[in-house]
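Worksheet: one structure, shown below.
Note that this complex is displayed minus one protein chain, with the remaining chains in position.
As written, the chain order gives the labels A, B and C, with residue 1 at the start of each chain.
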Amino acid sequence: MTRKPKNIFVEGPISSEKIAQSIQNHSAKTNIGAHSIFLGQVRADEKEGSVVSAIEYTAYEEMALLKAFEIREAIFEKYELTCMHIYHSLGEVKTGEICLFVFTSSKHREMAIDACEELVERIKNELPVWGKELLENQGEKWKVNT
Amino acid sequence: MTRKPKNIFVEGPISSEKIAQSIQNHSAKTNIGAHSIFLGQVRADEKEGSVVSAIEYTAYEEMALLKAFEIREAIFEKYELTCMHIYHSLGEVKTGEICLFVFTSSKHREMAIDACEELVERIKNELPVWGKELLENQGEKWKVNT
Amino acid sequence: MEKLTVKAFGIIAEKLPEQEFYFPQQQDTEELLNSLYDEYPDLRNMDFSLAVNQQLIQQNTRLRGNEEIALLPPFSGG
Partner (left out) sequence: MEKLTVKAFGIIAEKLPEQEFYFPQQQDTEELLNSLYDEYPDLRNMDFSLAVNQQLIQQNTRLRGNEEIALLPPFSGG
């Protein structure tokens, strides 16, 4: 079975209902024993005398999807996983809302947990996505990942 | 502020709606940047010529709550966390259903991820909880954690 | 009169006539274990730990009176 690049981008925030639905969808897969989930949430950081009210995400979409596919394949190769899902927001995501949802499932916990952690790290470092922090005083600041 | 032992036990499976609600409840905490979630799901393992259809959980509840509290305190001490939640099922949980829900939140991803992993490990090893696998052929087998 | 409350869990509970019962007070956990083995020989071949008043013990522990003793097979939660 060949896997094809699939869309990872979601317009706006990722809802808790979507996350619940995604978890629910796995109840039919009774060889799964462990799910590991990572969620990125937009913080109200203080910046330049104001406070972040939202982040506006843009991406080089074609390249990001190719890269996400390459990362998926490498992680599937390295870990014994049943499923893997990646969702990243585009456009505006307000503070307190979810902008990244990474979900790995496996028979045993170690595989699911380690794969999820590596996936988050690679997504942050390798996907051509940019966040612009929108401040309460109408200012803007390009986000810098640490 | 002193924290008190709180109940971690849920009768029956943990629903995806409960997980969604728990995620949603954190949107007001705008100092959170990362959530790490672990879910344990009951597997349909083959056992003694049959297949697991459910696990029935029992616990030494008073001791388990004391121990969970001790673990919580140690993890809060070790990692910079905003929140930590632990839910474990008691009674019958069918294959494909969720029996363990561990949820950590932090400003940055490393703390949330590392704390969640350690928490899951300690819960599995240290909480006086037992699972009895109920087989499709009406047989029963006490679960052994590996 | 002082007495111990013994609680059994998991597979151990299935090997004893009752899951919770009173037992004569003992000096320490070693004496208790020997008395339990005499009373319930099935326990000899079983793997379990002891908790005294909800604290897991690793070595022989003095009993002062009216403790709650738990017989805990290997945990298998999660």
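One rule holds for everything that comes next: a contact is a pair of C-beta atoms (placed from the backbone, for glycine too) under 8 Å apart; a residue touches a chain by one contact, two chains touch by 3 or more.
As the structure is a prediction and not an experimental result, all values here were calculated from the model.
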Exercise for the section: Would you list the chains present here that the left-out chain is in contact with? Expected result: A
Practice task
Kindly state which of the options A:N7, A:N25 or A:T58 is in contact with the chain not pictured.
Solution key: A:T58
Problem - Touch residues of chain A, complete complex, unshown partner - result: 40, 57-60, 62-63, 66, 88, 99-100, 120, 123-132, 142-145
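We take it that only the chains that are shown with their structure count from here on.
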Practice task
Determine the chain that sits nearest the middle of the structure, using the mean of its CA atoms as its centre.
Solution key: B
Handout entry: Euclidean distance of C-alpha centroids - chain B vs chain C, Å
Key = 27
Completion exercise
Whole-Å distance, C-alpha centre of chain A to that of chain B, is 23
Fill in the blank from the handout: Chain centres from averaged Cα atoms put chain A and chain C apart, in whole Å, by 49
Exercise for the section: Two or more other chains in contact with one residue: find those residues in chain B. Expected result: 40, 120, 124
Handout entry: Interface hub residues of chain C, defined as touching at least two other chains
Key = none
